[in-house]
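Inspection log for the structure reproduced underneath, given as structure tokens.
All protein chains but one are shown in place.
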Amino acid sequence: MDALDELISTRRPGYSLPAEFHLSPEVYRLDLDRMILGHWHCAGHVSQIPAAGDWIELAIDIESVIVVRGDDGQIRALANVCRHRGSRICEGPAGHAKGARFVCPYHAWVYRTDGSLARARMVQDDLDLDIEGLRRFPVHVAEGLIFVSLATEPLGVEQFDEMLRRTIAPLAWADAKVVYTETYPIAANWKLALENQVECYHCAPSHPEFFKVHSQGRADIAAARLEVIDRAVGQGIDIACRDQWALAAVPGQEADYCNRYAMWGGAATASEDGELVAPLMGFTEPDGGFTIFYVGPFNHFLAYADYGAIFRYAPRSVDRTDLVVTWLVRGDAVEGADFDLDRLTWLWRVTAAADRRIVEANQQGVSSRFYEPGPYVMPMESSTNRLIDWYLDELAATSI
Amino acid sequence: MDALDELISTRRPGYSLPAEFHLSPEVYRLDLDRMILGHWHCAGHVSQIPAAGDWIELAIDIESVIVVRGDDGQIRALANVCRHRGSRICEGPAGHAKGARFVCPYHAWVYRTDGSLARARMVQDDLDLDIEGLRRFPVHVAEGLIFVSLATEPLGVEQFDEMLRRTIAPLAWADAKVVYTETYPIAANWKLALENQVECYHCAPSHPEFFKVHSQGRADIAAARLEVIDRAVGQGIDIACRDQWALAAVPGQEADYCNRYAMWGGAATASEDGELVAPLMGFTEPDGGFTIFYVGPFNHFLAYADYGAIFRYAPRSVDRTDLVVTWLVRGDAVEGADFDLDRLTWLWRVTAAADRRIVEANQQGVSSRFYEPGPYVMPMESSTNRLIDWYLDELAATSI
Partner (left out) sequence: MDALDELISTRRPGYSLPAEFHLSPEVYRLDLDRMILGHWHCAGHVSQIPAAGDWIELAIDIESVIVVRGDDGQIRALANVCRHRGSRICEGPAGHAKGARFVCPYHAWVYRTDGSLARARMVQDDLDLDIEGLRRFPVHVAEGLIFVSLATEPLGVEQFDEMLRRTIAPLAWADAKVVYTETYPIAANWKLALENQVECYHCAPSHPEFFKVHSQGRADIAAARLEVIDRAVGQGIDIACRDQWALAAVPGQEADYCNRYAMWGGAATASEDGELVAPLMGFTEPDGGFTIFYVGPFNHFLAYADYGAIFRYAPRSVDRTDLVVTWLVRGDAVEGADFDLDRLTWLWRVTAAADRRIVEANQQGVSSRFYEPGPYVMPMESSTNRLIDWYLDELAATSI
């Protein structure tokens, strides 16, 4: 497609994207084929579907995927599209399939949790019901996190699986539990939302609440970072940081990234006053730091001493992106006794709402005929630049 | 148009339509030209416009048609578009033209109820005001039901006129009165809405309230049906059933269909408890049955022993369809004394609202890239299959 090559060539290295990448429905369709559907998406955490028949929905673009735990304990991902006449079977965001059977509400076709068709009412004798059942998608569960791929040839999971084991196994995320989730619908192209997620150049002006307790976006934080790592190692927690993200990914493997930062101003965690808001996860005492890790372009995670947060970005259309934030705490923590939900979630609710406003203002601005791409500021926006380089590289590739 | 032929060829006989038929704006434009605007639409019942100047709106696609009773008692259909600068003249859904004159609210051009221009204020002397007036459309009134055609060459009315005379003349619909109407906007393509209307495979799972008192969708109802017909004939009511619907229509004539079914569980009518909810229409005692009849693809009617219901499907855009339900009772019935409006309308309000949800879930499902057409279940979905065969036949024809 020559027009695409020409469009890609209009991007000046180190500068933000020309507007067409954020506005064109045609580019969005290519984005879906070549990047969005090619990567793994974190549907949630195993604690959200503890019993057989429990399910959560993974919504991407116009798609609805049911992520369900079966009788056999296995977690599977199924297209939420009946094989009879195409009705949605489940209405999200979560539910329970009674007797581990899905019954389509339209004509009551029944499916098992592995997607196979259990029963089609009153079918004619000569109808070939050798229907394979609901379309099934690859699932990978790692340290309690559930990942789903809608790709025809999924990227390898070995690298990010290893990263997760080295990162959150010591923090007991596999046994954690989800206590809250909130979806922030953002009226902007997904690339603007992700650009915002991966840099902290905007943290000081845009997120005073966040900036008060985090060191990112500050000068001279290298020493503080080393102290944090020392303190964690002193407790037997050695989180190996590494960068296999964006174009540094192992070929054929999903990208991954892990890094550690110091909290700021004496904060123990990301809360309004920096005080702990939940029981420690893995640590015996706060180390004054936190861990950030990525799986692919769409899944970002923060691990504080006392809680974790999952940030999933879901493109829904060319100018709409959902940010789904999920909070988790230690598995044995009891709401009311061990944590207060409002206090636990306050900082990231405030920060995600601000990000929504910021990214929407960005979309409005780049829509202008007077917008011109500007320079990414280094090193503060180096991850943003890497993200865009990665995106253009995948966009230029042949369709998956 | 080769692309259309190719698209039509992708439909597997006996299977639901490929998604493009429900999603493509181009297909919708062809649908309008080749099927929607070619058929008759039931605007309502004469009791809704008893006096000269009374009018109701018929809304289809983006069109607004005024259906008005004139000084001469005649009912006419006029485009709701002023011949001066194109303003809408009336704001729906119903009203009264004072003195049987329509006055455009913009510049006060005045039209008679036959559409002719009665007065244009302050026009220049040399302006050729030989304007023919508001565009007029063919109207056919049969047994109290008002039908309008927007086709350039309307289908013949003789067949459905005869069917209606044989069906509802004995039930006194010509003298009935409309007591309630409600519009259900459905976020789905019109074909999915009609597919749902013409089959009762979904009645058991989707409509427990309906299914409790109707025999459709049950096994072994043939005997009960014959008993019903016998009981009606015993009261001198002999409703001749026939099937000239879909591709069985008489060439050049609008399609029609009439059939009788038994109520279920001892119900006398379609109400919450099966008890009568209004005075008998035509019958001297309930026959334990009901009549279903169709005129063309878009108009469906139910005649119970004590009330009637009109179901008009109005495509509004590629992904929006209005279902307009109209309830009518015997002409001399008095609200409060002879019937309670809530009780009268309860079952079909509940059922129409459920159909809306079902059809919208169907639209969401077929929008998925993982949707594949599935098999219609015979005989339960034979009417649905006939509808789609009919549709594809008309779509393949040259433009009307």
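Letters A and B name the chains as they come in the text, with residue numbers starting at 1 for each one.
The criterion applied here is as follows: a residue touches a chain if its C-beta (ideal position, glycine included) is under 8 Å from a C-beta of that chain, and two chains touch if they have at least 3 such contacts.
What you see is a predicted model; the values in this text were computed from it and never measured.
J.: Please identify which residue in B:V81, B:L155 or B:L344 touches the non-displayed chain.
T.: B:V81
J.: From the list B:S16, B:Q48 or B:S64, which touches the chain that is not on show?
T.: For the chain that is not drawn, the touching residue is B:S64.
J.: Name, in rising order, the residues on subunit B that touch the hidden chain in the full complex.
T.: Touch with the absent chain occurs at residues 62-64, 79-89, 91, 103-108, 120-124, 127-128, 131, 135.
J.: If the missing chain were put back, which residues of subunit A would it touch?
T.: That gives, for subunit A, the contact residues 16, 19, 195, 201-202, 204-206, 358, 361-362, 364-380.
As a convention for this text, only the chains that are shown with their structure count from here on.
J.: Approximately how many whole Å separate the CA-defined centres of subunit A and subunit B?
T.: So the centroids are 47 Å from each other.
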